[in-house]
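What you see is the complex with one protein chain gone and the rest in place.
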């Protein structure tokens, strides 16, 4: 047994990488609310615009980029304006826009405005509605955002490759009527990639066995937490462009309703309470709820392999086996080989990491290691956010039963 | 052709195992209604409780267990109190509970009360909301079930391994207001595992190609049927914790509505009629319908590979090929090798089984072999359940057309 290995988390060969991860989560920055746009994009940004003759001008650059999934894992991705997902496009209902798209990639691209009612010639399907944008060229799209909502932008050329490598972004069109009440408004783009251990390039041919799962391009523990005060109305706009999976997003401690899709608002009569919303690929699901009680509430994909990081998916099943010595032998022929835990995976926390990879799961929390990764983040609810939320200090925490407890309640 | 092999079902080397399967289905026990709890758990049980000072006391033991999927296949699973899924926790709205959790596993665990509005310190995410429960330790959780509904419990430590091996259970909180009318109330927990042929340990690293599909831990034909009288209100509470798939549950002969999720009740205005409900992983879907007509109505996952048992998923495609003699040759090098059918799979019914495995499909029904397995069960509806329902004797059964039929209707 190696439960004690848990205590080695910050020691040994894993120190450099793991140390950074832990530091990040320890810090748990309390981000300013509504700093720039009205929508907050954890780990992301909002696209700059400028006004010319009543038209909002935007410029998207399709680019190959180096992108850090979490400290320790940097990949060769494709995105927009230096980021994947690209910056969120935030406008108002009725805005007339001119969006320039420069193709700095080695292959043609285009942009489809998913869910937006553009005229046919602006719909972005290369070959069908427009010529593809060849490398080095800049195209312009002009249209009016004529209805409020949450939409997406993505290429419609060689989608398999371009979306797999990270090309996607969210669009928020605020209603003319404004918001009925103050809302903590968050945008989270899910994504899934297969990055072989030690590689830097996601495999666009992968159809399953995804091993890098992200919110806004980051895997836990690099995911920036969401925050709210008790009683706040909270909105989360989930977007998913796949490539393949429909992600079930689960929020702890709350029920919520889907209030909108990329097709429009859901009428009140059609809303149902859920604690997990399925976000099919190619859709937006906007949820709303009232921050119910203070705490650090987990928010994650409920596919168990999507709330963890790389590794583990092509190794032998050794639960229950005797594995001492196997790592050394195999490491000679399989670079970066790590034996999966013989008593489950928790014992793996302290193992050495291969080059350019992140631990399958594990970050330092207030009560020890948090055994999660991938599409996992935290909603920090406090009575007041006047101070940095740090970790929540719950007045009552599940804890070891005393001898008196066991005796009184007749537990053997 | 080997259609005649169907007649060999109970003969040959398969006799021992297959004989048991057939017996089980033949017997088709008519279970007593509401014997203990108010919710019926086919193939399962309800957790005992005791009252101490107004508090309901429960005790869950996380354990490694031997679990029989169906006669012929016993696996090394992890569960609670000797079972997987663990016993159903049945309480009333407003109940204050103290739940002891003893960890008898070789690695740390915890329990998250999925969908229940517990205080943050009782939410069960190890590292984040509490310390993990180390092996040999007993923790206590204390809270009030403050809303009615159907919820789930499962570990929040190394979920990939612990859930894959079977650690999950359902929670039913009955409303203070009681039921508006009598209801046949069933609970079915879906699960999917990969158990290599001949192995006893589910592979927690499996992300797809699952080959053991269960309702309440059992594969057809070991699944205990549901029963109802014509006109009864029937409720089925489906729960799914994955690990990966969203299961579409299809009921024959009826349409139904989803009336609740783990987030609460679905308002009447939001209900839609369906014959197949998608149960995403990480969710509960409660359906209700009126037992429409007498019969033996199939209820199953509609992913075709989920309504069958082990085998078949890594073999060569031999439909249309000449395969005589192949089995013997291959069996010398591949233990347990079975050639897939050259005329489809139906002909495989009578083949010999490898050690510790179950037939891909097939059980003896009233009209011959039922070519199903996995997540498949039967809803037996009768005018009266005063007697054992046995098999339904339909007054009109689809049958061979006579020469007169063909002549009269001009069928060539």
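Letters A and B name the chains as they come in the text, with residue numbers starting at 1 for each one.
Here, a contact is a pair of C-beta atoms (placed from the backbone, for glycine too) under 8 Å apart; a residue touches a chain by one contact, two chains touch by 3 or more.
Worth saying up front: this structure is predicted, and the values here are computed from it rather than measured.
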Any idea which of A:157, A:172 or A:379 touches the chain not displayed?
A:157
Write down which of A:82, A:267 or A:410 is the residue touching the left-out chain.
A:267
Logged for chain B, residues touching the omitted partner chain are 1, 3, 208-209, 246, 248, 250, 252-256, 269-276, 278, 292-298, 302-305, 307-308, 312-315, 317, 319-320, 340-341, 343-347, 361, 363-372, 378, 392, 394-401, 405-406, 408-411
Considering the whole complex rather than only what is displayed, give the residues of chain A touching the chain that is not shown.
50, 52, 57, 59, 76, 98, 100, 102, 105-108, 110, 112, 114-115, 117-135, 137-142, 156-165, 201, 203-205, 207-208, 241-244, 246, 258, 261-267, 269-270, 278, 280-283
